[in-house]
Each structure stands twice: as structure tokens, then as C-alpha cells.
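I have placed the structure first, in the form of C-alpha cells, so that the comments after it can refer back to it.
Here is chain A:
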Amino acid sequence: MLAILKKDLILLFTNKRDILFMIFYIPFLIFIIDSYEPKWLYLAIIVSYTYITSLSSFYHDIDGKSKYILNSLPMTRDRIVLYKYISIFVYFFVTLVYVGAYLWIINATGLKIVDYFNLEMALKAIPIIMIFTSIVFPSYLLFEPRIAQIIHMVIFLSFFIGMVNLGSLGDKSFIKMIGIFQGNRMLILAIILYLASLIISIKLYRKKDL
Partner candidate 1 sequence: MKYILEVNELRKEFKDFTLDNISFNLEPGYIMGFIGPNGAGKSTTIKLIMNLLKKNSGEIKVFGKDHIKYEKEIKDRIGFVYDQNYYYEDLTINQMKSIVASFYSRWDDAQFNYYLKEFNLNPKSKIKTLSKGMKMKFSLAVALSHHADLIIMDEPTSGLDPVFRREVLDILYDIIQDENKSIFFSTHITTDLEKIADYITFINNGKIVFSKSKDEIMESYAIVKGGLELLDGDTRNKFIGLREGKFGFEGLTDDIAGLKNTFGDKILIERASLEDIMVYSVRG
Partner candidate 2 sequence: MKIIISNSSNEPIYEQISSQIKELILKGELKEGELLPSIRGLAKELQISVITTKRAYDELEKEGFIETVQGKGSYVAAQNKELMREKKLKIIEEKLSELVKESKILGLRYEEIEEMLKILFQEV
């Protein structure tokens, strides 16, 4: 399992497309999310990075051509799915470090004042990421890649809009009003959703024709 995680990380920094993403997405987000509370920007970046890298690795191994290799190795399909669900946490930590360093540099150069680490937001990011992946992972197994991609975009876009909304309106924003950020409610919901998603994904992948 470590080998797979290692592979995912290596791929993150060797694949041209991924490298471009890693380098340019942060400035892009900074530009788009103009917030007077830097912590929302931080949240958006952490969530985006973890979500996108997790999804990309999931898609590659589950649907990309390397699925033939992974599934020919002495490893059950259940394991493959399990590792994907575990790996989002690994990506989360890698994101914290990478984004932290990146933003620290931006801060140091004085181009823009950004939060390079915010524990409160980092913790808030986890359930959000879990909820998103809970929905998107099984959709790649259930639907055609094109449809799954639409679902992914819908989710991601709504997150985005929510972030921009939050960023500009702060406490008056719609999301704050729903109050999903209240206490541990979201985390518990996320965990339940995540486990349910894991079970569903395992069941789906077991029956899938590669």
C-alpha cells in the first residue's frame, strides 16, 4: 500500500499536467477568491488541492489504463478501493505542507498577505473533502466517465461559488446562515457519508468490467 501512495506522490510531481496544476492553481485561486478574511482563501486552496489530487489519482487507477496492471497484481479489488479512500488523507497532509510552503513564500515576498497555515480551516477542510469525495468516487464507478465528470464539476463549482460567496459576504453569506459549520455536525455527517461511500464503491468495483 505504501508503494501505491508513493507512486501517487511521485506522479504528482512528474506528470506535466499535474505539475502545471500544482504550480499555477494557487495563484489562480488567490486571484479569483478575493476575500477580506484570508482564512476562507486558505480553506478553498486546501480543499481544492486535496480534492483534485485525490480525484485524479482515483480516476487514473480505477479507470485509466494502469487499472489493468493494478488489478493484475496480487491485490483484491476491495483493497484498491480502500487505498483510494485512505489516500485522500495522505494527500491532505501533503497539501498542507506544500500549500503551506507555497503561501509562506508568497507571504514573505509581500505580494499578498495570505494565511499559510490555519488550524481551524484545515480542520474544517477535512469534512468538506470527505463529503465531496464520498459523492464523486462512486459516481465514477456507477456512471460513464463523462457523466461522472459532470457530477464532479457540479460539486466543485458549487463549492467554488460558495467560497466566493463566503469570501465576499463573510458572516452574512448564505452558507454561514445555513450553519453547517456549527460544531461537529459536519464532521459526523462526513464520516458516515464516507464510510457508506466506501462500502458502495467496494461493492460497485467488485462487479465492474475493467
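Miscellaneous remarks
Throughout what follows, a contact is a pair of C-beta atoms (placed from the backbone, for glycine too) under 8 Å apart; a residue touches a chain by one contact, two chains touch by 3 or more; residues count from 1.
Selection rule: all candidates are chains of the complex that A comes from, given by their letters.
Just so it is clear, the model here is predicted, and its values are computed rather than measured.
Touch between chain A and the candidates 1 or 2 in this complex is found for 1 only. Residue ranges on chain A touching candidate 1, taken from their complex, read 2-4, 6-7, 10-11, 14-15, 65-69, 71-76, 207-210.
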